[in-house]
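Removed: one protein chain of the complex. Kept in place: all other protein chains.
Moving on to chain A:
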Amino acid sequence: MELSGGEIIVQCLRDEGVEHVFGYPGGAVLHIYDALFKQKELKHILVRHEQAAGHAADGYARATGKPGVVLVTSGPGATNVVTGVATAFMDSIPMVVLTGQVPTPVIGSDAFQEVDTVGITRPCVKHNFLVKRLEDLADTIKKAFYIATTGRPGPVVIDIPKDITDPGIKIPYHYPNKVKMRSYNPVVKGHLGQIKKAVKILMEAERPVFYTGGGVVLDDAAKPLTDLVDTLGFPITQTLMGLGAYPGSGKNFLGMLGMHGTYEANMAMHETDVLIAVGARFDDRVTGHVKQFCPDATIIHVDIDPSSISKNVRVDVPIVGPVKQVLKDMLKVVNEGDKKPKQQALKKWWKQIDKWRAMDCMKYDKKSELIKPQQAVEMLHKVTKGDAYVTSDVGQHQMFAAQFYRFDKPRRWINSGGLGTMGFGLPAAIGVQMAHPKADVAVVTGESSIQMCIQELATCLQYDLPIKIILLNNGYMGMVRQWQEFFYDSRYSQSGMSVTPDFVKLTESYGHIGMRVEKSEDLEGAMKEAFSHKDRLVFLDVVVDPSENVYPMIAAGKGHHEMYLSPGSELV
């Protein structure tokens, strides 16, 4: 079979099992779009801005575990997608991003829509390629998928000059079944000696805690994690990225940890004697001040990426390997061993934890006439029976969603944790809904974030995506306002966002249903109505109390045991 470069790209994607491509055409990719036009299997989703193509492919990947695929043109197409690539990179999301490039002979001549895409994306990709010969194209695409989806996943960019896709030049097509790279060999198994050593320490633990992250979700290791935690009877806390791996309603779950983690999770971290970190990277939002992090703990760390180990916090027992495999091996060692966890000590530890739990750190005023954002998220949970895919943007609403929508399953909570990209939620939901057409998909967002990619409402109409947008509208960049209130004597510098479009009319002009709710008592009815429109996008503008803040909060530079629990409270 002889194919042109454009046809090779399309054929490679099909052979790779890709069903959806998120993109936007332009000069340098016209040949590829022509090849797309001539086939039916590969579905292209036309976004309204390339950034959204990146986030949509990212959301698709997070919801399915399959790599998201993006196709954009050179120059501005490539620069616009960089935010999407960087977002995926920070959260280790598998993506393959195809960017057009000016023809090979004019590269470096400042040609129209030329930019050094490989150079610009280098710091925020797992790897990138510039295809210089047509003969290398299929191999390069195979390598890109292999690199993106193995080891610690991440985005891979392939920059393709226009002459490579010339329909007039055809070569025999062959897509390699396998790929082997001498310079890239991800670990496939954890060291058994280290695993045994870790289990020995766990069995001696008196105040143990599991701290697990996005790696568990990425490696589909929710089951072995849940089994191990329940077998040992240890408490578990999860990072923002890890939510849903261990069920949010599970009895051993302490809630999220870190800057806006629960009192019980953060106190358990501070008092623990054995910390087992799994697929988590000791991010600064999690650790607080590293000098005060888990002061008494022996730390076990399971991670696929050796560079995550002992990067921010010194680890005592490192285990490099895929999380799922390591957890399974660990469970086996536990079950086959004759040692049991220290029951007496654990009982005492749980008693202490229950005392912390009794602080009820996430309480809020449930009688308020103004709608509280926490209440809106709890209502979303109720109406969707806790089974929706929830995407979010970045800020207070993101934290409220993480805290109050107790995710029971992995891959249901989809947010930009590492990069913190406002504008992520709506396009990510497009990817999620494309992957799961029948599922409830909700975007929890704010009036500031939603405006950063609001143009995607048109994409949702074009592809009949019945996404539900839950806008927690407080008229501020809430998290910025909160920091200004706490640390800048309430000088709200440029954080007001009261000038917004009429979201109801705006949504209607895009051909969707817009609704607005202002009173607590109307919230449940409105939310139910929104979700009753099974085949329509509904934008629910929820006017919430603008003065509400996210608690608990560890101030920057403080330790886990120093939290603000409520308005005006002292550090506890």
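The definition used in the following text is that a residue touches a chain if its C-beta (ideal position, glycine included) is under 8 Å from a C-beta of that chain, and two chains touch if they have at least 3 such contacts; residues count from 1.
Definition applied: contacts and distances are computed from a predicted model.
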| item | value |
| --- | --- |
| Record-based protein name (UniProt) of the chain missing from this complex, from "Na(+)/H(+) antiporter subunit D", "Acetolactate synthase small subunit", "TIGR03915 family putative DNA repair protein" or "DNA-binding protein" | "Acetolactate synthase small subunit" |
| Candidates A:T104, A:S310 or A:Q455 - the one touching the absent chain | A:S310 |
| Chain not shown: contacting residue from A:R122, A:H174 or A:K505 | A:R122 |
| Contact footprint on chain A, counting only the chain that is left out | 118-119, 122-123, 126-127, 130, 147, 181-184, 305-307, 309-311, 314 |
